[in-house]
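Some chains omitted; the rest stay in position.
Naming follows writing order (A, B and C), and every chain is counted from residue 1.
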Amino acid sequence: MNPELREAVARLREQVATLHGELVRYGLVAWTAGNVSARVPGRDLMVIKPSGVSYDDLDAENMIVCDLDGVVVEGDLSPSSDTAAHAYVYRAMSDVGGVVHTHSGYATAWAARGEAIPCHLTAQADEFGGEIPVGPFALIGGDDIGKGIVSTLSGHRSPAVLMRNHGVFTIGRDARAAVKAAVMCEDVARTAHLTRALGEPLPIAPADIDSLYQRYQNVYGQQGAGSTPA
Amino acid sequence: MNPELREAVARLREQVATLHGELVRYGLVAWTAGNVSARVPGRDLMVIKPSGVSYDDLDAENMIVCDLDGVVVEGDLSPSSDTAAHAYVYRAMSDVGGVVHTHSGYATAWAARGEAIPCHLTAQADEFGGEIPVGPFALIGGDDIGKGIVSTLSGHRSPAVLMRNHGVFTIGRDARAAVKAAVMCEDVARTAHLTRALGEPLPIAPADIDSLYQRYQNVYGQQGAGSTPA
Amino acid sequence: MNPELREAVARLREQVATLHGELVRYGLVAWTAGNVSARVPGRDLMVIKPSGVSYDDLDAENMIVCDLDGVVVEGDLSPSSDTAAHAYVYRAMSDVGGVVHTHSGYATAWAARGEAIPCHLTAQADEFGGEIPVGPFALIGGDDIGKGIVSTLSGHRSPAVLMRNHGVFTIGRDARAAVKAAVMCEDVARTAHLTRALGEPLPIAPADIDSLYQRYQNVYGQQGAGSTPA
């Protein structure tokens, strides 16, 4: 690797390791069941969590660098068992810079019933632009999960998909945006669950959902700061 | 600013930054979705959170000072995207010194169904003096949210309003009182949810609600200590 | 106070202040809504939390010493607004050395429906010896709450009572035992709630409940260690 690439990878190793802490903080993961990756911009490379390593033990050094076929380029450990799914997304969706996978409980409950989360909250309209869709049932170990993610999210506003009987995958322009989507996905899945548990939500007009989505994507946060709103 | 005003603003910057930690501690906010503001006493100014900045990164220095039309007076970042709503409340309700906004899950579930939280708990009678009311659906980006808050809370005992399909706004004589109301609103919304999930709550007589409210507002805490009960 | 009493009070000030941390740790309290007290052994005195003071700010120094009519003997702050209830319990039940009050959510939901928690868990049989009973609705500000606690718990195995539309009071031979009862009350209230939410619990035979209770009260923990099992 040339020095510029070396530095970009070092930065992403640090960022990806640190972002796993957000999955823990928001209670999205139990034991080792969740992972974050980042694409190395302009390269056919990604940085991803090693498989089965405790979140306490993650640091920049033990992150794994793979190519976009999931072959390890740097790292002594095996990469996440979900590496093939992450890699497939990066190959198929060129504007995706980060991917996150969790089994966060409320969202996964919707996934286990195969129900999309309908949009009855302004926060969901802001971040997801409408419902959070369900993807197909797919077995691990090949491209099926990746294909299911891509076919569901392509052309969809939502950066999150509920993979049937499995859990959540989210995408973003970078790893931080994908982590934010995972956090917000569980948050709206929970509020939607609590809403439905005692009755029926009131609808939001589709035009209002559109308006909220457009505004949030273009006005919220520190515009021009050159990075994902924190 | 004269030295006295300078000092008052510095104190409020510190207080408002710190109070966001209570929203995190009580699990009322995910990512950056909640904010606290304080009126600068005797001035047409308010101190509020910057937009889209992580709670970990808040401190006295990056708080924003706005006038009561939401125009930034001090601060390098954009103010909270909810600034217009906070500002409207301060303009319309002269005795309000603090405003808080959250999407806390249990309270927001009541808001998504458009249901006021009926008063079946002595703690709710104490703090809210009866039901916690629902405000109208309103889009962000103008005065509609502010108007909805003010029209719902004016003349109402409750310092909290459940904005339909959106979340909670609370008011208080200062920012700390508004944060307390946000914490208690989620607490009673949760207990009310759990109560209803398995059956029907027993009623409290209206006269008992009145009695509890009067006592709590006048006897609880350290009276004469010159500050909000902690 | 003589030196021996002085030392006993100092020890209890420390213990009572510290035990409030357990209420926070187990999520039994929001803001300032819960309190612990301890009887000074052999004296008509109790140590209790000051009213409306944040749990972060509690220490041995700001605890309040009252007599058993609730009159402050030592302390600059007002005692807990629940002092009259604690004091009544100590006057009426001579073997009680500690009292705790919370509005913990699951237990309070049972209280808001006026439903005792039936005993379908071995852990509940261990600690409570059967159902956790409901006490009457009572207004704060006199002896009504205390009377309701005492009339419900006298001759009952349970160290916890669900005061209707209000919350939980627990008793113990010392403050630590009362805090343990408050923690276990919320734990079994939660599991009982989750059980009932999806169906009906299987019964435990009354003779088995008796057997579990007798064993736990006499065998569990470090017998002969001269203190409450931790």
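Simple rule for what comes next: a residue touches a chain if its C-beta (ideal position, glycine included) is under 8 Å from a C-beta of that chain, and two chains touch if they have at least 3 such contacts.
Since the structure is predicted, the reported quantities are computational estimates derived from the model, not experimental observations.
This structure file shows 3 copies of a single chain, while the whole complex it describes contains 4 copies.
In this text, only the chains that are shown with their structure count from here on.
A linear topology is adopted by the chain contact network, the touching chains following one after another without closure. Rotation angle relating subunit B to subunit C: 90°, from a CA superposition, given to the nearest 5. When chain centres are taken as C-alpha averages, the shortest distance to the whole-protein C-alpha average belongs to B.
Shared numbers divided by all numbers used gives the overlap of an interface; between subunit A and subunit B this overlap falls below half, so the copies present different residues.
The mean-CA centres of subunit A and subunit C are about 44 angstrom from one another, to the nearest whole unit. Separation between the centroids of subunit A and subunit B, computed from CA atoms only, is 31 Å. Looking at subunit C, no residue sits in touch with two or more other chains.
Touching subunit C in their complex are the following residues of subunit B: 26, 120-123, 180, 183-184, 186-187, 190-192, 194-195, 197-202, 204, 208, 211-212, 215, 219-223, 229-230.
Interface of subunit B with subunit A (complex): residues 30-33, 50-54, 57, 77-78, 81, 103, 105-106, 108-109, 112-115, 137, 139-141, 164-167, 193, 196-197.
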